[in-house]
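Note sheet for the following structure.
Only one protein chain is missing; all other protein chains are in place.
Just so it is clear, A and B label the chains in written order, and each chain counts residues from 1 on its own.
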Amino acid sequence: MSRDQILANLRTSLASNRSWLEKEASAAPHAAPPFVHPPAANLVAQFSAELAKLEGRTYPVADAEEALEVIGRLLDEREARQVIAWDLEQIDLSGLPALLAARGVSVLDARVHGAARKERLQTLEPVSVCLSGVDCAIAESGTLVLRHGPGRPRLASLLAPTHIAVAHRSQLVRGLGEALAFLRERYGAALFDPTSHLTFISGPSRTADIEMTLSLGIHGPPEVHVVVL
Amino acid sequence: MSTHSLHFFDRVDTALHDETLRTALNRATARFVGNRSGAIGALSDADTLRDQARAIRAHALSRLDELLVRLAERVEARGGRVCWASDGEEARRYIAELARSRGVRSIVKSKSMASEEIHLNEALERAGVEVVETDLGEYIIQIAGETPSHIIAPAIHKTREQISALFEQHLGMPPTTEVPPMIRAARQALRQRFLRADMGISGVNFGIADEGAVVIVENEGNARLTTSVPRIHVAIMGIERIVERLEDLGVMLQVLARSATGQKLSVYTSIISGPARPGEADGPEEFHLVLLDNGRSQILGGQYAEALMCIRCGACLNACPVYQSIGGHAYGGVYSGPIGAILTPLLQPDLPDNYLLPYASSLCGACQEVCPVRIAIPDLLLRLRADAVRAGKFHPIEKPAIQSYAAMMNNPALYRVGGKFARLGTRLLRRKGRIRRLPPPLHLWTRGRDFPALPAQTFSEWWEERERQRHNG
Partner (left out) sequence: MSTPVGPRRVTLFVTCIVDQLYPEIGKATVEILERQGVAIHVPRGLTCCGQMAFNGGFRDESYAVAGRTIELLRGQGDVVLPSGSCAAMIRHLYAELFAHSPYAGPAAELAARTYELTEYLVDVLGVTDVGARFRGRISYHDACHGLRFLGVGRQARALLANVQEAEVRPLPNCDTCCGFGGLFAIKQYAISEAMLERKIHDVHAAETDLLVTGDASCMTQIAGGLSRRGSPIRARHIAEVLANMVDARPV
């Protein structure tokens, strides 16, 4: 059995190098710092500035009404008739279902599995807008943290060229260390129970593979809009 | 273009005479170096973060057996399957058999150095499965029939004109020198591949033992599509690429992104634990984790164990003046640059001129200076050189040359006489105080450089004379 062989090799190897490795391991603390840049007093401004550097846009809004206005405008500009979205009750924004209904925008059934998988994917492909909430957002890197799961399809931040995310000021954390600590605190050992997938998104999809020229949207959404209320 | 069959020196020669390559390398490495130092420089405490990264990697390696078992058990508990592969052959067989038994016709792949290491694509194509690389750089070199020349930017050696020609031929794109239409053409073509694929194969940046999860870091979104859209997801992970806890990412992702591209975080970090759960709308129905050993379990016990701390950020490549001059292909293996000169001889021991790679370094130490986990790359290169010598792998002239050097240095009388002859010799060769041609093998020096004529008197002779005069005076 390869498994046993590999493990036996590892144990033999560690017999000679474990103490050196342990010494190296104890040379510095392992706990991640909560943040790595001096945190700003205004996390929304910091988040917005960081996301702007990545070519993403932030819309700080005063209330749900203003948030709906922004989302409505974004949908109109893209002439969106259909969206791929989280279940609307999972996106913490009252009035969202009414907004979509008023514009005749339907939320497509994003369930892709079983025999109809490829067919369903082709139906979803032409959609121009993805709509999601977030679990938290990291101010110092302009990052959205999305824990997927029932009612929270991963394609709802991936497939269409525009991704609109709704975040709340209370969901902003200072750094990656703090974000991971938050997830742990909130979900404990069950973090991956209802889902297999956690995603950190920092701005639009990008590549520099052609002559180091930065281009957006090679595979993921070229546009990321974050409404913060 | 199959430069790999050539000898190392021929590959170097080819690279050094490739003007396009030089331009591309200069542009890319300068950009990467600048981005990295900007990002690292902006940190409140970069040194501590790097120390932490090293400690975390060392910790994981010190319990590698235990952590792998935990990872595998937890992946299985989540409904995933684990393949322990001793070598490339076992990994290839597992994946090919999986593809066959599931009736897989087409596969999309996101970047995986481990899969390059075991030449997975060729094996799958032989089995009649279509494999498409989806990272833009990887896709470009795949249709060009080449191999990656950089860990992070596999196609940096290609110009936009060359890429346009490739896209014209393979995608029917009208020729252009503009980048955006090329991006659109690639997005469109590859998107359809994703939607039709039966299986997605990805690499792994980190396994997380406690969570039974794998972490995949990228900027394009192709890895997200690869791991979300097809029905089956296969992740290939070198067994050393593991951390114990989710929280370790708070250090590792920070140093990885900054060292690799100068970003604070890569655009997408996906943390995946098994297949989609019941009730989830999307995601793969099957998840397979291939744990690839391929020599790593043995390396862990020897004097190169430290190389297993590597997180494949590519910073050492960009910083290396040798890599900057010759690019990745000249190294001949999957891994290039300073860390490649270590990993290739260790992981691909069958390549015949491997033993030369550790000599492709001036030992300037720029690699170690930028390495986020502070691998002592020059020390490891020196050990590999010693191994090569012990194995009798060196140019026949080297042994007598080094032995006479040692004999002279160990015997002051010989040292004096030898030095005298050498100095006399150089004075005969000098023209206008310099030497334009030395006899072999030193003609390799004077090919492109003058050599100074040696002085009539050595420092020690001068010093002794001075001491004598002092005592007498």
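The rule we apply is simple: contacts are C-beta pairs under 8 Å (C-beta built on N, C-alpha and C of every residue); 3 or more make two chains touch, one makes a residue touch a chain.
The structure displayed is predicted, hence computed values, not measured ones.
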Shown chains touched by the chain that is not drawn here: B
Residue in contact with the excluded chain [from B:S266, B:N294 or B:S361]: B:S361
Touching residues on chain B - with respect to the absent chain: 9, 12-13, 16, 321-322, 324-326, 359-366, 368-369, 379, 382-389, 394-395, 398-399, 402-403, 405-406, 408-410, 412, 415, 419, 422-423, 434, 436, 441-442, 444-445, 447-452, 454-455, 457-463
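The rule is short, and it goes like this: only the chains that are shown with their structure count from here on.
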Between chain A and chain B, centroid-to-centroid distance (C-alpha), Å: 29
Chain A-touching residues of chain B, taken from the complex the two chains share: 24, 27-28, 31, 42-45, 48-49, 51-52, 54-56, 58-59, 61-65, 68-69, 72, 78, 84-86, 90, 134-137, 140, 153-156, 158-160, 163, 179-180, 182-183, 186-187, 190-191, 195-196, 211-213, 219-222, 224-225, 228-229, 231, 239, 246-251, 253-254, 261, 263-277, 279-283, 285, 287, 291, 293, 297-302, 305
Residues on chain A engaged by chain B in the complex (per definition of touch): 1-3, 5-7, 9-18, 20-22, 24-33, 36-38, 50, 54, 110-113, 117-118, 121-122, 125, 138, 140-143, 148-155, 158, 175-177, 180-181, 183-184, 191-213, 215, 217-221
